[in-house]
Each structure stands twice: as structure tokens, then as C-alpha cells.
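Missing here is one protein chain; the remaining ones are kept as they sit in the complex.
Note that the chains are named A, B and C in the order they appear, and that numbering of residues resets to 1 at the start of each chain.
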Amino acid sequence: MVEMRMRDALREALREELIRDERVFLMGEDIGAYGGSYAVTKGLLEEFGEERVKDTPIAESGMVGIGIGAAMAGLHPMVEMMTINFSFLALDQIVNSAAKLYHMSNGQINVPLVIRMASGGGSQLAATHSHSLEGLYAHFPGLKVVCPSNAADAKGLLKRAFRDQNTVIFIEHTANYALKGEVPDDPDYLVEFGVANILREGSDVTLIGYSGSVHQATRAADMLAQQEEISAEVIDLRTIRPLDMDTVIASVKKTNRAVIVEDDWLFGGFGGELSAQIMERAFDWLDAPVARVSCKDVPLPYNRNLEFAALPSEEDVVEAVLRMFKE
Amino acid sequence: MVEMRMRDALREALREELIRDERVFLMGEDIGAYGGSYAVTKGLLEEFGEERVKDTPIAESGMVGIGIGAAMAGLHPMVEMMTINFSFLALDQIVNSAAKLYHMSNGQINVPLVIRMASGGGSQLAATHSHSLEGLYAHFPGLKVVCPSNAADAKGLLKRAFRDQNTVIFIEHTANYALKGEVPDDPDYLVEFGVANILREGSDVTLIGYSGSVHQATRAADMLAQQEEISAEVIDLRTIRPLDMDTVIASVKKTNRAVIVEDDWLFGGFGGELSAQIMERAFDWLDAPVARVSCKDVPLPYNRNLEFAALPSEEDVVEAVLRMFKE
Amino acid sequence: MTTETSQAEKMGAEQLGLFLYQMMLIRRFEEKCGELYTKGKIRGFLHLYTGQEACAVGMMAALADRDKIVTHYRDHGHALARGLDPNRVMAELMGKATGVSGGRGGSMHLYDVSKGFLGGYAIVAAHLPLAVGLGLAATMKKEDSVALCVFGDGSVGEGEFHESLNMSVLWKTPTIFFCENNLYGMGVPFKESLSTDIPKLAAAYNMPTVTVDGMDVLAVHEAMKTAVAHARAGNGPYFVEAMTYRYRGHSMADPELYRLKDEVEQYRKRDCIERLKAAMQAAGQLDESRFNEMTERVEQVVNDAIEFGERSPQPGLETLFDHLTKEPANG
Partner (left out) sequence: MTTETSQAEKMGAEQLGLFLYQMMLIRRFEEKCGELYTKGKIRGFLHLYTGQEACAVGMMAALADRDKIVTHYRDHGHALARGLDPNRVMAELMGKATGVSGGRGGSMHLYDVSKGFLGGYAIVAAHLPLAVGLGLAATMKKEDSVALCVFGDGSVGEGEFHESLNMSVLWKTPTIFFCENNLYGMGVPFKESLSTDIPKLAAAYNMPTVTVDGMDVLAVHEAMKTAVAHARAGNGPYFVEAMTYRYRGHSMADPELYRLKDEVEQYRKRDCIERLKAAMQAAGQLDESRFNEMTERVEQVVNDAIEFGERSPQPGLETLFDHLTKEPANG
């Protein structure tokens, strides 16, 4: 175990995979000399050279398409999308090529590709640069969508992504990059996909989060315990496709209440899927309708007060929980 | 009232709007000499000339961006995306420019733009050409998303779209193009956004659909009435952003049961939003969990049997309803 | 025709016969597909290749088995010229389990990895970056294979054309961009969808570029040999524009309002099959009987393919969820 930031844990995972498997190489905008816009790839160019750490032009669709082609030919590329905001430009390649080739080719062609992207608001980057779109990617069959909340998971899940034979969308919340945590240094340390993590046990309500929102959920659980004597169970989904609903349902059948916390917009967001599945599978156990705490329905403004008013906070979560107990 | 196919009703709407408002013009791939790949724009080039009916190169992102620019300058363009499958390539322009400019510019710049796209499976076009992504667009604040199920609505809603001062995503299910219906010829005939349509009254269960899925819902209602003596209320949402939840909730409070029918994939789809909102607003009225009948979780295969097995059918809807009554 | 005749002599009856046979096979195969479509045995979108046969036959003959190919949805000709089993191609068009894509892909999505045929792509220009990636992988794996990417004139308008050519030259990938310029993207003449000439644009990326008569199989073959040699030798990508023409509409749904029957007739006069046939006869390399043999063989192969397709089973409903993702994870 070594203490490090999530950013460094991700770099460690990339280093170990580059060493372990010669088919692995990295492509992206400014991942080389610049060191990566969030410094995740810093030093890797120097260590592994231009062949395996490639700076690309600013061309998201082409870059992902090239990654797909290289994967079809038996390599295992990692494409860094810099941020999820730019991934709209590559969405056709991701959805129509990467996600579907295995099915359309009747199992002849698979696309082992890792696409990393930074996500989330809260840094006053304004409306075009603050998206959380985990749920958008989770909608497409053929993809896997990973969204770690801490350094150890980030390392284990990213290493696991390079063991997968399919395209993995790996989403990193910018607010998590600097978070420190104990990280296993065992090069074989992997975190399996589709296994949610119960961060804390509780009996009165289940708080469900992923990526950044896990932290609002955890802080809300603290506040509920201290101020309201409400015992909240906190679940970190870790991957949303595959999705570990069994763990969620088991928890809700115990607590009889659930609140979903996510940074993305509420309307048409992934929280709706979680809420609907909980109702479908635990209807008779619910003492109150499942609640959703998400981003307000506006593009995120630059102004700090407005941005924070739009983003879901631990206070919003506490409020949602208290509302459940009032009703 | 004149009887015509939805395709012709859409053409009539475009004709009337081109005549009514000189700011309106049409752009798209093969909308001119070719007549539009679904023949919606047939004859309009001849009638209105190249200035107002523009064939574009195959360049979805650029074409939508040009439409946005022209709209910013005070025109009211219609961009035909040919099919929703190609709209991934224009998604950045739609989400980051069209949907956000009004908010980011603090109300200085609005984007009056209509983007039409054909959607839906069932024609054996295989995985890349059979998307239903209404819900994807509905997720983004700043957009309006319209999805008519019949000729009269198609005309009234499309004409209404040209009265809007914002970007309207207008989605046409290919299976609806040939459907005939009585269409008002009054040039001022408009259908308001955010007003769902109760297609038939019922007392035992509420079936909710939009675009193509309205028809599976209606056929299911017939089967339920004839074979099971179950009285189903059928709601056509008509627009999903804005969404008329009040009509849905009022119906569910009457029937105590709801089934959502959509052509899109279930996981992370718009049905989850509807299901969650029904629980949030009608929890105590629900006799059973809200059910969702959607496309199976696979890219749509070319083979007819497989494609139809994947798509939601009226039988699936009936089954879902009967399951509710059994439980 | 004299140049063709002299070239024909150089090349030898053997290979020329194969070219002629392949072009005839594709022609007949496509004509039958058209009929099967009107009978409802083939469905979805169907884009026929008749008129362009010289492109597919000339290009594929210049490739080695280890080379990789991606093409667009108008892909029957490329598949057959690459040597995919006509039976399994026809079965795919009929959506049968024995099809090259198990009935999942249909006409626009033919795959046969055993032949390095990595697919027909139905999103215009989406396969261009894939071909750059395939080339990049060949270089990184120190293989001397090349990646061929076939697309149409209309595809040049897409942003991915630009992104792909740029990165291909930057990274010197062994990629051959083969543009089948049949003058139209659906109904729009390419001159109305592109502000310049395709080779002029391609050359601006500092890529060697050539334009050939795409209705002359020998000219196409020569150009492709040069392109392949260039790429295989590690000199980076190469661009070939082949001027050709499709006899049928864009797809079976095309009302063809945008062009005159007369134009079609003009191009039929330059038909690739007739020209090679004439050249071979002039060079004394093709007598009546040999030609009749070929015709019969073609008829036989196409009829067998149809029969195979008809006889083949539908994929079972239990296979619906097959091949969604490849499991398990390794290591």
C-alpha cells in the first residue's frame, strides 16, 4: 500500500500496463511533452518513447477511429479524450464502430480499446466544459462504462480495463484527481467490473453515487449521522455498465429508502434508470419514492455561486432524505 | 381537413412556412434534386429555388454549425439530418452551440433552428442505421424535442417549431411516414409543445408512448380490450422536452398502473425518466411498479426475425400489462 | 484501346482472364441482387456496384493476403474481388445464419476476417480513420502489411476525411486511400459538394496522389500496384482517385430524379467488361469458347450462391444476445 493521489494512481496503472503488455500504447492531445492536461500521463513519454506515447492533432473523431483500427489489428490502445466535453465529436466512432463491431461482425472483430476522459463541473469552466455524461455512454450496448471515485479503485479499474476485450469508457471526475488514498502496489491488483462498493453500512436509507457524486453522498451520510441520527448506507457503483443492481437492491430491501446522487442533469439522466430499476425490483420494500439529487436543469454557468447552486450538494442530499422521513 | 400521409403533411408544413416567413430556408443532404431520402422535401427545390432549398455536402457537423450561424444572424433555417444515426456527428454543435448560446450569452443570442431527423428501426437497416435517440436529445437543457406519431400532429408541430425562438430537434419515425390521417389545411394550424394527447380513454392501465411506439401502445390497447377486457388509456407524449407530465400523472392516478413503451434501448433510456417521475409524483396511487417495454439491449441486427425479436411489440406490451394484474 | 491492348499483351492471358471473370461475376451477382430485392428476398438498403467492377477487381489484385481492407456500404464488389465466398455473401444479403456476418450485418456490413476483409461501413467516412489505425498497427507490429480504404467521392466532404489524411501522412501509415469517384454522392454531383478537385486536396496533405480511369481494370491495377509498393516500402500513405460510374441508382430506393438516362448510356459505352473483352480479343487472348465458358461459370456460381442462400437457415432467436461483448477478460 502506498498513499497517492488518484492522478498518480492512474499514471501507475498506465505505467504498469505499458510494461506488462507490449500491445498497449497511448494516444491523445498533449499527453506527451505537455504531460497531459491533468498530468495523468506526465513522464510517460520520457519513459516509453514516442512510439507508445503519441501526441495527436486536435481531432477527436479521427483519433478514436485510429484507436479502433489499431485495436482491430490486435493492439490495445488507450485514447485520452482530454475531457468528456470533447467526446461528442468522437461519439459516432464510439457508438457506431467501437460498440457495434463485435455484434455486427458476428463475433469476428472485437475492439479492445480504453478511452479515458475527464468529467464533471465545479471548476468554473462554464457550460461547454463541465459535462458529466456517464449515463449517456451507459445507454449503448457493447460499451463498458467505468467511473471510479477514489485512487485505489481508479488504479484497479484502469488496469482491469486493459484486460477487457471490448471498448471501455473510463471517466475520471476532475474533482477526484487530487484525492489521496492508499493504493496497492501489487502489479496484479485489479478491481472487477460490475461490482459496487458499499462504502459504509447503514440501516435507514441507501445513498447511491458514482464518480464524483460518491463524495456528496458520503458527506451527507456524515451529516445525517451527526445531526439527524439517521444511519445511511453509501454505495459507490464504480461501473455503471455493467451495473451491480443486486447490491443496490439488497441494500434498499434493508433500508426501504433510496436517494440517487449524480452530477449530471436530472432530466433523462442515468438516475432515472436507477430509480426505475429500484422500483421494478423492490417496489414492496419502498417506504417512499426513490429520490434523485442531481444537477439543476441548466448549462453550468461560470459564476461560482451560480455553478454551486446548480450542482448537487451534500445539503441537497440531506434535504432529500429528511423529506422522505417527513412524508 | 385533407387525408394525407405523414410524409406529405411534413412537406405541407415546410411549404407553408417557406411561404409565410422569408427567413425560413432548408439545408440538408439530398433534399433538393434527389427529393429527400424520405421524399419529405420532394418538389420544394423546384418551387422555392436553390437559395432556399440547399443541398449540402455530406458534412453533418458543418451543416448544423452553418444552420446555427445563419440562425444567429436572424434567419430560421431547417437542417435535415437525413437520419438520426448521422446526428452523432453533429452532436457537439447541437449541444455545445445551439442549446447553450442563449444561456451563455446571458440572453443576447438565441438560435431559432429546426433540425429534422428520421429515426427508428424495423426496416432491416442493421445496427448503424436503426437508432431511436429521442431521449438522448431530451437530456440537454436548452433544446426542445418533438416526436410526432401521426400526420396531423406532424404538420402542426413542425409549423409550431418554426414559431419557436430556440433550437427544436424534430424526430420523425420512418415507420410513420406512410401513415395516413386527416390533416387540417388551415395555414395557422399549430400544435402546442408540451401538451400530451390522450389517444384513448381507459380505466385500468395507462400506456405511454411517443413517436413510433404510440402505435404498439394503441394496438396493445385494442388487444387488451378485445382479449382481456382490460381498459387501457393511451397517451401520446408528442413532445418529450417540454414534457407534459401532468397529463400522465392525472391518468396514472386514475388507472393506478402505467406501462411505458419506447423503441429505444431500455437501459439508461428515456423510459427511466418517465418511470421515475411517475413514482415521484404518484407513488401512493401505484398498484404495481411502472413497467417499461423497450428495445432489447442489443444493436439492431439486419435479420428480420432477430430485429423484430429485439424491437418492442404490442404483444410485449400486453404481456407487461398482464404481469401487473397477476402480481 | 491500343494502350489497353498492349498492356493486355504484357500481362498474359491468365491474369486477364481472371480480371474478366471477376468483373463478370460481380456484374451478374449484382444484377441478381437487384432482382432478389424486388422479390423481397434481400431487404434493408441495397447499393449495387454495377459499372464500377474494374475498381474492385483492379485494386484487390494488387494486395497480398496479409493486407487489410475496409470499405463502404457499396461493398459486394470488393468482397467478391477479395475472394469472399459468394455463397456466404449472398446468404448474408438474405440475412441467413451462414452469411459472412451471420445475418446480422446485411448488405452494408460484410465481414470476413479470415480474408483480411474488415468490413463494409455504412457511416460515410467513418472507416477512414480505422484504416489509418490499421496501418499504424502494422508499423508498430513491424509487419509489412498495408491497409486499403475504399470510399466514394461524397465521403470527401466529411471532417474525418481531413483528420484521417492528415494523421496518416504525419505518422506515415501504410494506408491506401482509394476514392471511387462515381460522380455522385446519392443525388448530388461531387462538383456541387466539393469546392475543389479531390486529388488537388489530397495532394495538399503532402500525399502522393494519382487519378485513373476507374472503368479500365488494367489502369486501376497499375495504379494500385504503385500505391501498394509505396506504402509497403514504408513511405507512408498513397491516394488513388478512380473515375467511375454506377449504372444503377444510389440504392434500390433511388428514384434517380437527378440524372438523365442518356448520361448512363454514355458511360455504358465505356463499360469495363466490354473493354477488357475487346482488348483480349484484339490481343488474341480470348476466343469465343473461353468467353462462353466464363459466362456459364459465372451463371453457375451466382445461381449456386442464391440456392445456398435460400437453403440456409435463419439465425435462431436464441442467438439475439450473442456477441454483445467479448468475454472473459484475459489475465
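We adopt the following convention: a contact is a pair of C-beta atoms (placed from the backbone, for glycine too) under 8 Å apart; a residue touches a chain by one contact, two chains touch by 3 or more.
Keep in mind it's a predicted model, so treat the numbers as computed, not measured.
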Neighbouring shown chains of the undisplayed chain, as defined at the top: A, B, C
Which residue of C:E30, C:E53, C:D112 or C:E160 touches the chain not shown here: C:E160
Among C:A81, C:M108, C:L134 or C:L201, the residue in touch with the chain that has been omitted: C:L201
Footprint left on chain A by the chain that the document does not show: 29-30, 32-35, 37, 55-59, 61-62, 85-86, 89, 123-129, 296-298, 301-306, 309-310
Residues belonging to chain C that touch the chain removed from view: 157-163, 165-167, 169-170, 192-196, 200-201, 203-207
Touching residues on chain B - with respect to the absent chain: 25, 51, 54, 56-57, 59, 61-75, 77, 92-93, 96-97, 101-110, 141-142, 144, 160, 163-166, 193
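Here is the rule we use: only the chains that are shown with their structure count from here on.
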Chain whose mean Cα position lies farthest from chain B: C
Chain centre separation in whole Å, for chain C relative to chain A (CA means): 41
Rounded Å distance between chain A and chain B, as computed from the means of their C-alpha atoms: 30
Multi-chain contact sites of chain A, meaning residues that touch two or more partners: 61, 92, 96, 103-104, 141-142
Sequence positions of chain C contacting 2 or more other chains: 101, 103-105, 109, 121, 123, 159, 324
